[in-house]
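Here it is: the structure, laid out below.
Here the complex is missing a single protein chain, while all its other protein chains stay put.
Note that the chains take the letters A, B and C in the order they are written out, and that residue 1 is the start of every chain.
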Amino acid sequence: MDIQSLLDDIAGSVTPHIGQGEVAGYIPELGAVSAGQFGISVATGDGEVFSSGDSDVPFSIQSISKVFALALVLAGDGDRIWKRVFREPSGNPFNSLVQLEHEDGIPRNPFINAGALVVTDRLLSIADNPHTAVRDLLRTESGNGSIGIDAVVAESEARNNNRNASLAHFLASCGNLDNPVEDVLDAYVSQCSLAMSCADLAVASSFLARNGLAADGSAVLSPAQTKRINAVMLTCGTYDAAGEFAYRVGLPGKSGVGGGIIAVVPNNCTICVWSPGLGRSGNSVAGVAALDEFTTRTGWSIF
Amino acid sequence: MDIQSLLDDIAGSVTPHIGQGEVAGYIPELGAVSAGQFGISVATGDGEVFSSGDSDVPFSIQSISKVFALALVLAGDGDRIWKRVFREPSGNPFNSLVQLEHEDGIPRNPFINAGALVVTDRLLSIADNPHTAVRDLLRTESGNGSIGIDAVVAESEARNNNRNASLAHFLASCGNLDNPVEDVLDAYVSQCSLAMSCADLAVASSFLARNGLAADGSAVLSPAQTKRINAVMLTCGTYDAAGEFAYRVGLPGKSGVGGGIIAVVPNNCTICVWSPGLGRSGNSVAGVAALDEFTTRTGWSIF
Amino acid sequence: MDIQSLLDDIAGSVTPHIGQGEVAGYIPELGAVSAGQFGISVATGDGEVFSSGDSDVPFSIQSISKVFALALVLAGDGDRIWKRVFREPSGNPFNSLVQLEHEDGIPRNPFINAGALVVTDRLLSIADNPHTAVRDLLRTESGNGSIGIDAVVAESEARNNNRNASLAHFLASCGNLDNPVEDVLDAYVSQCSLAMSCADLAVASSFLARNGLAADGSAVLSPAQTKRINAVMLTCGTYDAAGEFAYRVGLPGKSGVGGGIIAVVPNNCTICVWSPGLGRSGNSVAGVAALDEFTTRTGWSIF
Partner (left out) sequence: MDIQSLLDDIAGSVTPHIGQGEVAGYIPELGAVSAGQFGISVATGDGEVFSSGDSDVPFSIQSISKVFALALVLAGDGDRIWKRVFREPSGNPFNSLVQLEHEDGIPRNPFINAGALVVTDRLLSIADNPHTAVRDLLRTESGNGSIGIDAVVAESEARNNNRNASLAHFLASCGNLDNPVEDVLDAYVSQCSLAMSCADLAVASSFLARNGLAADGSAVLSPAQTKRINAVMLTCGTYDAAGEFAYRVGLPGKSGVGGGIIAVVPNNCTICVWSPGLGRSGNSVAGVAALDEFTTRTGWSIF
């Protein structure tokens, strides 16, 4: 498999999809990102990185950060978090309050906003440097020490955060937040506002394709924990299109409204795609198309 | 009809119901109210007041304040509020986020918490003294200038207000609040924390039985507005037990979790009952029983 | 009050509304009714009848039949039915399965289809001539012995009855039907397919304005039962627009998708309006406008 040629092919063939959908517009800073960009990077288990398109352009990782926050909580705290958040697909849009109300404040899974707020709350309680823990993990795993928060995005998110504030106060009213609502919201916004490139994000995710091992051979997660994060990504990682993503792409994946998606081929490689135009479910249109073509041509579906 | 004898009879016959149900416990100050109390007052259209039981004990009026906030907004602003809140029964528990989410942030009616937050938001925009407007109306209409906020209750409500904060942030995320979330919550808590007796509350409500006319003959509301507030009370005034209340009592009414209920016999009188024990739907058990007996014996149902 | 002049005025002033909305189209026979018709009749408690417009044209009474089925069950069986059906507004469209599922097969009220199926089931169990009981009541109370089923409508309803069949099987699966599903559906369709004029329907409803007494002075219902049917009509009689109807019209009322509405002024009169064009909630647009004007001009709101 000549991965470089494949990625170049894909970057060409998805061209009609680039710019399709809508760029996330709930804050002006995301809405201003040029829709005509597309990047793809593959990081293999043995450390090679292949890229095509705008793979070095940093973008707002948004909900992709939820994977790394969950990894830190599982690594530091074991299975305790599962008493406070389920791991079932939600079957509803990603910021829905409905299930939360019906299910007494236990979010459906750690990848919807409510669940990520609970994970973030736990991270605040257990991490040495809770407000930079996700950033530090991404720096270490990507090897890029300059990764940081996009301050303009973070400030705008904080100003336009009523929906997450609503969720957080609801969780608090159910007794499912230990830290003050404002602290949890601050930490959550910080994680979502991290900016990274496809290449850095593919490399930083590599431990998910290596049974939890970091590039230096140290364990970020145990093999069992890694499999389980991948399982949750498959069933819950792409909002209410998880079934569709599994059907078309056939890989565990996590998307963000910044237009990025990471996907994992266990024991093989990680892929990161990015293109800002989002489909109805909030996933990058060109990104999903690229991953579809990638697994079709490589046969690297998990099914 | 000898109203005084009737009220004394009712105060006797509801004795088995006094203490039934549960005293609202979401804040300690309400939970500490002695359940064994019951009061009833009737204010006739021509200014007489009849009372029995603990009718002079001030209690936390809580959601009964929603009627007066709505009256002030209708009086000052006409029908504009109906673009921001519906007037349909909710069919769901009174603090439900579900319908709010399904219906794009337009609350079902002004008597569920979400709707009252919108009404309060509008009151903040139009009233001369928005933070005391409801209190001032109640003082004027009752003739009791000492009516005020129970500061201990207000402070405790403010500390235990995550559910309402969740609603308010959700409304804000839908663009249905004009004022800052914190201001709306403060004003809302202030209204709910007003303390009044049955006697004062029956008198203060009299304009609802007099086609909108105050005791001094001035118009609080137009006759049409008065009829319409009464209609909304009938269909939406007793949480998700409005159908049951109409069936048993047959009068427009509004209840609060402090255990109070006001009811209106148009062109005749207002009744206020109070007993802290609440049934499953949040309405005073002994209070509903007393009103049931009142309409059964007087025949003063609107049906 | 010169009622005849008033009705003639109303028939004129609602002209712009006649033909507004959509004629019910779920069966071709209803869809074929000319939208440009409007009738209104008032039957006073002392036996006078005033009419204007197309008040002698028979129309399909549809859900208005639910009031009479409930009256028969209450008359014959007392309060037993309330163990099998609630009396709360549904807050959802009239054929909704959602609440039925959430509430274990107990319909919200007797005027949504699910509730009416349960009432019909009970009528089958207790009536001497269950399949003609509603028709017989309407004949007796209207004094028009020729009232009958529109056979073409009935046959078409039976062929297009999947939604009600779905409800009935669901009720059966919850143990809330005693008779075979097919029998209940047959009886239900028969009732809905009765055809009557405004004049006959206003007269037939008169017992609801006379504390339950029929024209001949015999009791169809007790005074308490009558008040309670009126209360259920007010809170649940006009689908998910009950709050709006109470607000605008201020009378207990029951509508049908044939375009008819009956309304009750307790101790005074009944009104029947008819015009086939329906608003979004399934109530006659011109009919509601006519009732609105009627109560505005007479002041005969119950509030």
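Note that in this section a residue touches a chain if its C-beta (ideal position, glycine included) is under 8 Å from a C-beta of that chain, and two chains touch if they have at least 3 such contacts.
The model shown is predicted, which means the values in this text are computed figures rather than measured ones.
The absent chain, not drawn in this view, touches the displayed chains A, C throughout the complex. Checked against the hidden chain, the listed residues A:Val57, A:Ala158 or A:Ile302 yield one contact partner: A:Ile302. Of the candidate positions A:Gly21, A:Pro252 or A:Gly282, contact with the hidden chain is made by A:Pro252.
Of the options C:Ile126, C:Ala165 or C:Ala219, the residue whose C-beta touches the omitted chain is C:Ala165.
The omitted chain makes contact with just one of the residues A:Val73, A:Leu185, A:Ala204 or A:Cys236: A:Cys236. Counting over the whole complex, chain A has residues 86-92, 99, 108-109, 224, 226-228, 230-232, 234-236, 240-244, 246-247, 250, 252, 266, 296, 301-303 touching the chain that is not drawn. Even with one chain removed from view, chain C keeps its contact list with that chain: residues 96-98, 100-102, 162-163, 165-170, 172-173, 181.
By our rule, only the chains that are shown with their structure count from here on.
Within the contact network of the assembly, the step distance from chain B to chain C comes to 1.
Ranking all chains by how far their C-alpha centres lie from the centre of chain B, first place goes to A. Residues touching across the chain A and chain B pair largely coincide in numbering: over half of the numbers involved belong to both copies. In this assembly, the C-alpha centroid of chain B lies 32 Å from the C-alpha centroid of chain C. Averaging C-alpha coordinates per chain places the centre of chain A 47 Å away from that of chain B.
Counting partners per residue, chain B has no residue that reaches two or more other chains.
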